[in-house]
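With one protein chain removed, the remaining protein chains of the complex are shown where they sit.
Right after this comes chain A.
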């Protein structure tokens, strides 16, 4: 039986904001009385995540992804509904829960600015109660994979963004947490480093059954890592399925992409179809009926035929635009 590590039912979170009036007159009016507005950041979210899953949390800017992560990590308190992570309410901040989660906010480094990364790591070693042998073994492995050995004694303020991000990842993973929340983990990293991190996270997930919840605006992160995507829009859960199921859902029915060798349509067009040319060699064919009758197919001229399945980026664009 798969173990549930995160369970949310009818989860709601809202906060109060203030409307700021324009101009000097408006600012003076606000000085005496401000208009309050209630923002529903998370609305009735039901979500279950099992041990060992890698879940991509997606949504446009301001959709509520980071708010959801903050609720799951105990930074924010829910307004209503139920939330349970590793059997406890995250907002209670129980040490047993906090010792088993790792959180990486991609745009906020947790390294001590004035000291080398090793000083932060030694402090975290004590905080998470990691034995010296396990610490040294894990750090060595992580430094090898992420190529960090030569920078470990350099003050953090002298490191590049990519180097800081890698060290932040080390800080998040070295104590083998059960759940890892990664908010934009590959931001600022070069392509090789991104690949290294993808490979490493997949390995950690496989070996230690670490549950990973990942948000990223780099589609590659999601495609390479996530088995399942949860799409949030205006605080609500819009989709929750595997990437394959999502692709199938958005697949354009009776539509095919044909690549020809000579730039010509490899069959005769008739009234049962619409043909549009995407580029010099590629055509999009949409059939009205779903079946192709006699068309004098020139097989030798065909490079490839496939169903018109949009890529994840296009699917997400469509979903985000719909709202």
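The rule we apply is simple: a residue touches a chain if its C-beta (ideal position, glycine included) is under 8 Å from a C-beta of that chain, and two chains touch if they have at least 3 such contacts; residues count from 1.
The criterion applied here is as follows: contacts and distances are computed from a predicted model.
Novice: Can you match the unshown chain of the complex to its UniProt protein name from these: "ABC transporter permease", "Mg chelatase-related protein", "CD1871A family CXXC motif-containing protein" or "Acyl carrier protein"?
Specialist: Not shown, but named in UniProt as "ABC transporter permease".
Novice: Can you say which of A:70, A:164 or A:237 touches the chain missing from this structure?
Specialist: A:70
Novice: Which residue from A:4, A:99, A:152 or A:198 sits in contact with the chain not drawn here?
Specialist: Answer from the full complex: A:99 touches the omitted chain.
Novice: Could you list which residues of chain A touch the chain missing from the display?
Specialist: 15, 66-67, 70, 73-77, 93, 95, 98-99, 101, 103, 105, 107-108, 110, 112, 114-115, 119, 122-124, 126-128, 183
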